[in-house]
Structure formats: C-alpha cells, structure tokens
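What follows is a single structure, written as structure tokens, with notes after it.
All protein chains but one are shown at their positions in the complex.
Chain lettering (A, B and C) follows the sequence in which the chains are written, and residue indices restart at 1 in each chain.
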Amino acid sequence: MTAVIEVPVIDIPVATDVTFRVRRYLPEIDEEPHWEDYTVALFPTDRVLTALEKIKGDIDGTLTFRRSCGHGICGSDAMRINGRNRLACKTLVKDLDIKKPITVEAIKGLPLEKDLVVDMDPFFAAYRAVMPFLLPEGHEPTKERLQSAEERARFDDTTKCILCACCTTSCPVYWTDGAYFGPAAIVAAHRFIFDSRDAGAEQRLEILNEKEGVWRCRTTFNCTDACPRGIEVTKAIQEVKQALIFRRV
Amino acid sequence: MTTLDISAPRSGAKRSGQRSNFELYSWLFMRISGIILVVLVLSHLVIMNLLDGGVQRINFAFVAGRWSSPFWQIWDLTMLWLAMLHGTNGMRTIVNDYAERNQTRFWLKMALYTASGFIILLGTLVIFTFDPNIG
Amino acid sequence: MQTHIFDVIIVGAGGAGMRAALESGTRARTAVLTKLYPTRSHTGAAQGGMCAALANVEEDNWEWHTFDTIKGGDYLVDQDAAEVMCKEAIDAVLDLEKMGLPFNRTPEGRIDQRRFGGHTRNHGEAAVRRSCYAADRTGHMILQTLYQSCIKAGIEFYNEFYVLDLILNEESGEPVTAGVVAYELATGEIHIFRAKSVIFASGGFGKVFKTTSNAHTLTGDGVGIVWRKGLPLEDMEFYQFHPTGLAGLGVLLTEGARGEGGILRNASGERFMERYAPTIKDLAPRDMVARAMVQEVREGRGAGPNKDYVYLDLTHLPKEQIESKLPDITEFARTYLGVDPVTELVPVFPTAHYAMGGIPTDIDTRVLRDNDHAVPGLYAAGECACVSVHGANRLGTNSLLDINVFGKRAGIAAAEYANSTELVELPADPQMSTISLVEGLRSGTGTERAINIRRAMQETMDMNAQVYRTEATLKEALGDLQELKRRYLNVSVQDKGVRYNTDLLEAIELGFLLDLAEVLVVSALERKETRGGHAREDYPVRDDVNFMRHTMAYREVSAHGEEIVRLDYKPVNVTRYQPMERKY
Partner (left out) sequence: MSVITPIGTLYRGGEGMWTWVLHRITGVSVFFFLLVHVLDTALVRVSPEAYDLIIATYKTPIVNVLEVGLVGAVLYHALNGLRVILIDFWKRGPRYQRQMTWVIAAIWFALMLPGTFFMMKHTIEAMFGSTS
C-alpha cells in the first residue's frame, strides 16, 4: 500500500547569536536584583530553556532556574520572557524578536529566592485551600462510577492545569493582594465543582465566596493569555461566579 | 501604575476566612447599578453638555426649572445615590488592592466612607430642600 | 544539620511514590521526600494510557494481559510478578477512578479503552482495546489525581529535598535500613531522616542518552544511591527506545497515536511495518518497531534532508478524533516542529524512553541484596525498580500500571514492616559521605565543567549503546565512559553558594548518570544475544540456552582501589508460559 503523500519541507536552519537580558539575583551576594546580558548561538527552533541551559553550562554556572520535562508538561519553568509569563521550554526563539535582547526575569507576586527561582509555597497553599480533591457522596461502588461523555466534557478544560503559576503571577490583583486565591486555585476548584461525581461543590463555593475569593477577579484576562495549556481561565472563573450567584452548578 | 515591578505580594498571604455574601452582593451591585447608571448618567451628560447650547445655558434658573418637576428630582436623586455608592464601592476595592498595611487600609476606608457619606447626605438635602425662590 | 524520625520514608513523589504514600500514610507515620514539587514528576508526561482487562468495550481478561506482557518482554519477565500486576490492574484502574481521575468515557459512561502496542486478544490473535486513558494526558491525570488524594489524606511532603544517600546499618552481619540523608535545595542544609522503612520511587535515568523522552531531572539518583551502597542492579542493559519521538528532539508522541489508527511510513510513503509484523503491523511492541525504523533509515528509505527519520501519518484520521483524543501531541508537533498532524506527516525517530532494569525487588517490592535475600526495611517501586514485570521490553501502558500496582504494594508492605519493628540505630556519622560529596564539589578547584562531561556521555551513549549495539560499539562506549569518569573527578562547580545551588546538584546527578551508564554498557557487553530492547547486531538471535536469565550487576572495589562492575545472573521465574518465538 503506497499512499500518495505530501512530504513536509523542513528547512535546515542556521544558528544565530541571540542576546538574553536576564534579571539576576544571588541572595548571598547581591543586595538588589540586576540585569545581565548573555549571548548564545541558537537555532530558530531552539527553546528559551535551551538558551538558559547553555548560559548555565558554558558561561555562568551560578544562573539558577527550575526545569524538568522540557516540553511544557511539568510546569517548572514559568518565567517572564519579554515581559509576559511563559514556560521557557515552550517558547521558541523563532517566535521572539531577536533584534533586541530577550528579557528573562522571574514571575512576580511570589517571593524572589534566587535568579529565576521564586518561593512556590504560597501558590500551592492557595491550591490546597480550595479542597482540590474528589468528595464523592454515598457508598463506594464496586466498579467505576458512571459518567457520560457530556458530563466529562463539562470540566475537561480545567483538568489540563499543570500548576505552573503562569496565570496567578500574571494577575494584577495577585501582585498587590497575595491573599487572593488566584486563578490557578480557582481553576482547580472549578475542575471539581463541575465534576458530576463530586458532592463537595457547596463547600468549595463557600471558600471561593470569601473576601479573597472569586470576587477579587477583575477580568483582566492576563491569566487566560498566559496559560501555556490554553485553559480558558477567565471563563472558568466566570462559571464559578455564576454558580455562586445562582447557587446552581 | 499597577504594573510596576513587585516581587512579592505587598499584603501578605493571610486570608481572612471571612464567610458572608457581602462580596457577592457588592459585586452584583456594581453590575446592576452600572447598567442603571448607563441610562441615568449618559442621558444626564447629553442633556447637560450637548442639547441646545450645552453647559453654556446652565444657570440657577435652569436648575430651578428642572427641580420643579419631581421626575427630575427623583432622577437626580437616584443618580446621586447610585453613582456615589457605586463609586465608593469601587474605591473600596482599590484601597483593598493597594494599601500595604492593615492600618493604612483601615484609615483610608474610614476617610472614604466619611467623605462619601457627607456628599450623599449633602446632595440629598440639596435636592429635597431646594427652594427656587431663594435670594 | 537536622534529624527527623518517621516510620516510612518515601523517596520520590511520582506516580509510584504517591501511590505508596496513600497506603502507608494511613497505616504509619510517613513522609515523602522529593527533589521536585510532586506535580513536576515525570509521570505527568505519560500520555497514552494504562492497561487493565476491564473488558469495557470488548472481551478481555487478565490472563491474556499477562501473556502479552510476558511475550512483549521477550520471556525475560518474571511470570509470577506479571500475574500479580495484570490481576491487580483492574483494581488499580478502579482505585484511580474512585479518587476522581477523569477517564475518557464510553457512550454508556464506562471507562473507555483503546488499542496499544502488543496488547492482544486470545494470545496474539488481534489487537485488543485494553488501555484506559484520559485523552493523551493519562500520566498527567494520574499524577494530579494522586497528588490531590495525598492532599486529602494529609500526606507530609518535603519538597525540593534531594536524597543523596541511603543509611544502612548492620544487624548480625546483614544490612538493615536505618534511613536516608537528604540535601535541602533552598538552604543547602543536610538532613537525616531516620525511618524503619524506606521506599525508593525515584524514577528512571533516561538522561544517560542524548535523544530522550525523559525529563532533565531523570538522572537515576535512587538507582545510583543503591548501587553505591553495594547492592545489585538488575537487567540494566534493557533500555527501551520508543519509536515515535519527534525527530531530532526526542519529545514523545504516544503510541496511542498508532492505537487510534496512525501509520508509520518511510520516505516513499510505504507502510513498512507490514513487512516486519504482518499481523498487528504498527502496533507491534516497541523494540520491534524501533528496530524496523532504524532499519529503514539504514537502508536508505529514511525521509528528510538527511534521510534520518520516518513519518507518522495521522492525516487519514478525522480532525475531531485527533483533536479530542490526541490534543497534546498534536500541540507538541505544532509547537516544536511546526508540523500540523491533521494535514501533514510528522517526522519521528526512536527516542530513549524507559529503563526496564533497575533496583531488583521481589513481588512485595522488597529490595534484594542478592538472588535470594532482601534488605529488611528497604523497598523500591516504579521505574527505578525491576520486579521484573517488563523483562526485556516493556509494553506500552504497563508502566503506569506498574507504578500503581507496585506503588500500592510497596506502601502497604513498608508500613506493615515498620509497624512490626523497631527503629534501627544510626551508624556513626551517617552524613559524612554526603557532606564530603557536597563539600568536595563545592570547594573543588578542578578545571572540568559538568556540562562537557554530560554532553560527551550522552553523545557516546547515543552513538554506541542505542537501538543497535555490537561488541565494538559497546567497548567504545565503555572506554569513553571510563575516561569521562576520570575527568569527572576533576569537576568543579561555579556556584559556591548554599541557597538553591542547582549547579552543585546537577554535578552530583551527573555522577549517578556516569555510574549507571557504565553498568548499562558492561551488562550489555556480556549479553551476547538479541532480546527485547537489547539488540546485538553481532548476535542477532535470542539465545534461551545461555541467556534466559536476569543480569545482576554488583559494584566492587578491586585490590587497587578501582571500582569495577561484577556481573552475576538470576534465573527467570517461569510459571505458565514457555518461551516461544516472538512473532506478531
């Protein structure tokens, strides 16, 4: 069987010098963060993460950042690239303007620990506070609980969250009010509130009805724009608000 | 303004845990009053600033003419109350956002509420006790 | 330095670690130490699914699943372990569903199932729908669900704590478990965790290779620690290369893509798997598909400017099916290669993926110190362990299954053991070797940079110890590795600080990788046959007479103080299925 196929054309790319302007902060040495420029040779298809690895490996080993999977699935490397929150491993050089230095700095709103590393504990504390786990009702069935494909689709979007904090640390409200639960926590709550197998919606809604809950959101959409998983975060927040107003899930 | 560099939240991550529907109602109020204000305020602006000569024709006599009708009295009264409550509630949010310390936040809100309360009472008084034959 | 005392310490918060924590947390005082925030673990990258003979969509039973697992593993599987896994698979999936995992559903609302490589009906008749899945994010959902359940259960986590040593003491001449030594990333502080049981669930070591689907952090720390303690490692030569990595990058495209009907094609568009596995074609086990792909490229039928990859073709599938069942890999192809799978062929090539070998355990996950004896209080589960349910080649979906089934068993066994015993005394200064490791690197004045050694190691492993191996290439690799290990002694780090010193930890991780690469190559050299993931061009057939046995590698120090790898063997546990030729 020989199908007639379109063979994709992939250009063989060339490496070019790209300058990165990184906001550095070594707590044991620096009193204040400062900017530093590094130039590395990169292919257009390289990720910003590759550049950081190269800088760390070949130029300055003290450069510190978190990373793990390298392809946008673990949520380790949220940072502000050219002024916007993104994952370094999902941002390709070809999608950036390399005529100017590319700025890289830590996400904001969480305490800065070192270079691109921030303290994630407040972020996870907010996540834990919305009871992000199934609270089923009644007896455990012997087999699986039934759920229709439509019921499953209801909360599909918010199950994709990788807890990278791109959203929460892009939220202008969170920058100034660290007590706000933040979009990521609301996304987590949404994932369970709209799960047909869950019976804890009432409690979670109560929590998000608090002073620092969903009402704090000013629909600025930075979260939706920043989410590397393409979750419609603001929409999820809207659905939670409506569930609270109409007391109906 | 709001987007300058802030590395850590200025007010710490202490949640109040306060449970009531106050924030819900205040949020709803912002939307409902907003919709009503669209009609009231925009018409007000059109009448005052655009129709036959706009602000140029406004004087004591014009006001006197208007407030002789209860319709305009009620119109302006509603507009005053809604706009002030809406604005005050909006300002409350802003104070909540930007005040760094609880102390500051408390006093700013006190000042806000006092000013708003005074203005609402004053405005109400003026509309109700207006006397076209003064002077 | 701080000392903590627990009943059970779990090293690693991936699927295996957290599944264990859920069991032991309710039975004994448990803490999970993890070098990454739990949700960063690489279990989250798993895509395709988790097999269990639920028979939700077509006839199936766990015995067929067992057979497929054994045959898929080229008969090097310990059959008692495979039986346990396939039988307990059903509960493992249902457990996850009850914890809230959002599986895809059938029209009746049951858990949906799809086809996967090597999973067949009635001992190889035809492909069967056995893989339970949540789009192509099954691992993500498992990891999230387990973490959520851990929050619900109030499990104690120590995040960003790197375990660097295992503390063993001697009781009547035998090693017993006393705890672990950990390095806190944030502060640089050394902690001692005393515990009655320790479970290693620290994942794989794909980073010995250059092209890999594995995370930067999969550096085999747990396996390396156990190795340095003089405990054996099993079947290290069996490393799986997944057929469909994005060409040149290694980012994985799940086998589920072929389960949904995807087809592999060479440069001329031919569906070449028809020649290699006439019955189940593109859904043959991974080792066979990967070899076929390399074969195509070698024989000049590769595609692309350098003729160095083949294509994965999904273009005949309906767009909705691709977008709903394979959304993530579609995005990967678009993001990283700029290729849209809906309309274009995706360039793919095998990528280093999964370690079949690792820390040897029995079916109760107890770690073995030789063929017959376990170390009291020491357990291992997940990719770092070798039970061995995967034998010479793991079937797709069987790892997510492995981590759930044996993670659970480890949690129960470790907690029950802890409840039946006393805390073991610490040996004198248990932290010393860790401190000298850390301080040696931090204060070292060497001239080598870790990154150069890492690159060279990955380069030689990709060149010489990948899908096809020969005596010559393996010797080449071994020579390179020994040279690199010498250079490693001269490594120094630039970051001298104590807070978040990732420079230091990456150098330490490199040390583990070098050790494991060497064990892998030495084990591979001695296995003079082709079986599963281990393909020797100079010995192209399976040799059941001489090699139907597990490799057991031991670290020994020679009279001159040199580290050497000594090999020994362990019989395969055969219960029901006699080895047959492996045809699909």
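As a convention for this text, a residue touches a chain if its C-beta (ideal position, glycine included) is under 8 Å from a C-beta of that chain, and two chains touch if they have at least 3 such contacts.
Bear in mind the structure is a predicted one, so any value in this text is a computation, not a measurement.
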item	value
Shown chains that the omitted chain touches within the full complex	A, B
Missing-partner contacts on subunit A, residue numbers	21, 23, 32-38, 80, 82-84, 103, 105, 108, 170, 172, 218-222, 224-225, 232, 234-235, 238, 241-242
Subunit B residues that touch the omitted chain in the full complex	1-5, 7, 31, 34-35, 37-38, 41-42, 45, 49-50, 53-56, 58-61, 63-64, 80, 83-84, 87-88, 90-91, 94, 115, 119, 122-123, 125-126, 129-131, 134-135
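Assume only the chains that are shown with their structure count from here on.
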item	value
Computed distance of Cα centres, subunit C from subunit B, in Å	63
Distance between the centres, which are taken as Cα means, of subunit C and subunit A, whole angstrom	26
Touching residues on subunit C, where the partner in the complex is subunit A	36-37, 39-42, 44-45, 93-94, 97-100, 102-105, 107-111, 134, 137, 140-141, 144, 148-149, 151-152, 186, 215-217, 251, 265, 267-271, 274, 303-305, 311, 313, 315, 328, 332, 335-339, 343-345, 347, 449-451, 493-495, 497-503
Residue numbers on subunit B that touch subunit A, as the complex places them	2-3, 5-19, 21-24, 26-28, 96-98
Subunit B-facing residues of subunit A, complex	33, 106, 108-112, 118, 122, 125-126, 129, 172-179, 181, 206, 209-213, 215-216, 241, 244-245
